[in-house]
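Missing here: one protein chain of the complex. Every other protein chain is in place.
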Amino acid sequence: MKRGASVFNRVVMALVFLFLYAPIFLLIIFSFNAGNSNMVWKGFSLHWYGQLFHNRLIMQSVYTTLLVSFLATLIATVAGTFAAIGFYAMRRRWRSPLMTINNIPMMNADIVTGVSLCLLFVAFFGLWENFAVWFNSFGLFRLPTHLSMGFGTMLIAHVTFNIPYVILSIGPKLRQMDKNLIDAAQDLGCTWMQAFWKVVLPEIKPGVISGALTAFTMSIDDFVISYFTAGSSASTLAVTIYGMTKRRVNPQINAVSTLLFVAVLLLLAAVNIREARQERMAAQRQS
Amino acid sequence: MKRKLSLFAIPYVIWMAIFVVAPVILVVLYAFSSKHGFTLDNFARMGTYAVVFGRSFKLALIATVVCLAIGYPVSCMMSREGPRFQRIAMVLIMLPMWMNFLLRTYSWMAILENNGLLNQLFQKIGLIDLWNQLFGTNLTFFPMMNTQGAVVLGMVYNYLPFMILPIYSVIIKLDPSLLEAARDLGADSVNVFRRVILPLSLPGVLSGVTMVFVPSVSTFAISTMLGGGTRILLGDLIEQQFTGGAYNPYLGAAIALVMMVIVVLCMWVMNHFGEGEEQAVML
Partner (left out) sequence: MKKTTALALILAMCLTLTGCGGGTGGSNGEKREVNVCSWGEYIDENLIYQFEEETGIKVNYSTAESNEALYSLLSMGGADYDVVVPSDYMISQLIEEGLLAELNYENIPNFSQIDDRFKNLSYDPENKYTVPYTWGTLGIIYNSTMVNGPITSWSAMFDPAYSNNVLMIRNSRDALGIALIYLGYSVNTTDEAEIREAFQLLSDAKNNGVYQGFFMDETFLKMEGGNAAICSYYAGDFLTMLDNNPDLAYVVPKEGANWFVDAMCVLKNAQHKEEAEAWINFLASNEASMANMDYIGYASPNTKVLEEYPAYYEETYGEPLDQGRYEIMAAPKEVLDTCEAYLVLPAETRALYNDLWTELGI
């Protein structure tokens, strides 16, 4: 393939990035608005940033969002990778129905997923209460009788709707992989765990990464499912924002989004600079 | 040996049984019942909503085609850049989605409104006057908000990354020697693309199409925010049954069920356009 892109390619990509980032830039600009509108500019101010750090509700929901998104992404990526490999290795007779089931959380309207999970949890808590009361009557040790939804149930929900995206990202990479690769590795003396770590995983790595990115994105942006599974003590940023839509969305939200955005950008730059330096050093050592 | 790897899927299959299948059974139960027990009434009303079904699938299809038309070339172009550029670009493509959906959509509103940024820009550069002179109209702005075009734009904006990522991750792994071989054997670049790159990237394309089309069908809020909510989509219709005035989860479940069945059928048809066994992503 030809390396070094033409000017035309660069222009097209720049346009796509402009399309993706235009609303983001606008959002960032309005986070410095003195007024509280997203439409009317009333002068530059850092007012909302100042207020933000005293706003426990927003800060706590940012924390919850990041925590649930990272954990859900981590669990979903690991579980999804294994599941994708398992599906890949299956006979088609088994794989087809399982893949259809796998895609249900994606096909379903968010609200239906949220509501049905909520009903499931409530039903489970009801059963649990009966069980715990019965168990406690033996007096061995006490089980809590009253369970309620919270961070844990929300995490389960997030993992559930994230895994299909991971599997869907990894699937094509597996099919692209040479089928004899695993067998070859084993013939050369690998155990099947080694074959997985040393052969399969490097092959599907781009799929795993894009699956993880997608999962994280879905988690961060989800509102409906979190609302129905979060209970009263955990609230994500998205739930907090939608909660404001009966009135107006507080501009502090723009400010906190800007900060998160800048943090990720800085991080990206730092990682990149470090990698560039490492590459240069490696090149020097070679020469 | 390969079969042994299929054991890897067992934990997830159990997970699915609890957290995917059980809720779906609940949905089916709800769809066939009302407050007073078993009924088919929920499905009898589906005819009324045929228009909404048609509109949702049409807009989702348009959005998917647009995403593909933009996403495929961009993926190819990305794969030709240096490795560092690629790594950054991949995250940069996802990054906008980490800002809350509602905030991004507000921004789009501020851009597309009658008095929005774009219209002000058009006004400044005289585009609107030019248009009025050319076509004898009397516009003070281009009406962009509250149209179906705006809804499609919202969908494309939201789901484009889900098209680019899977296609890119497949294209980047194409063996360069394969393309060289094709060229050496006398294929021109059109043929290399049509006979080699395209078929080999098809699994990625099918993944991307699924990841864009499926959520587009059930999306909600985009049509109310950018489309004005005078012509609702399926996602809004379902949402109204759960969090609207009447709270009718039974009807909501029924609509969702019908939607799922149609989506499964669409995916099935699509996968049979692919080459059977290996491309079967969904079924």
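Per-chain numbering from 1; labels A and B assigned in written order.
Everything that follows uses one rule, which is that contacts are C-beta pairs under 8 Å (C-beta built on N, C-alpha and C of every residue); 3 or more make two chains touch, one makes a residue touch a chain.
These numbers were taken from a predicted model, which means no experiment stands behind them.
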In the whole complex, not just what's shown, which of B:72, B:168, B:213 or B:242 touches the removed chain? B:242
Sole residue of A:10, A:42 or A:280 that reaches the chain not shown, by the stated touch rule: A:42
Among A:31, A:64, A:103 or A:258, residue touching the chain not depicted: A:64
Had the left-out chain been drawn, it would touch chain B at residues 48-49, 51-52, 106, 109-110, 113-116, 143, 145-146, 224-225, 227-232, 236-237, 240-249
Interface residues of chain A (partner: the chain not displayed): 35-40, 42, 53-60, 62-64, 66-67, 70, 115, 118-119, 121-122, 146, 148-151, 209, 212, 227-235, 239-250, 259-260, 263-264, 267-268, 270-271, 275
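We take it that only the chains that are shown with their structure count from here on.
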In their shared complex, at which residues does chain A touch chain B? 1-5, 9, 12-13, 16-17, 19-24, 26-27, 30, 38-39, 79-80, 82-83, 85-90, 92, 94, 96, 98-113, 115-117, 119-120, 156-157, 159-160, 163, 165, 168-169, 171-173, 175-176, 179, 182-183, 186, 192, 196, 206-207, 209-210, 213-214, 216-217, 220-221, 223-224, 237-238, 241-242, 245, 249, 253-254, 257, 260-261, 264-265, 268, 272, 275-276
Given the complex, residues on chain B that touch chain A span 1-13, 15-16, 19-24, 26-27, 70, 73-74, 77-82, 84, 87-111, 113, 117, 157, 160-162, 165-166, 168-170, 172-174, 176, 179, 200, 203-204, 206-207, 210-211, 214-215, 217-218, 220, 234-235, 238-239, 242-243, 249, 252-253, 256, 259-260, 263-264, 267, 277-283
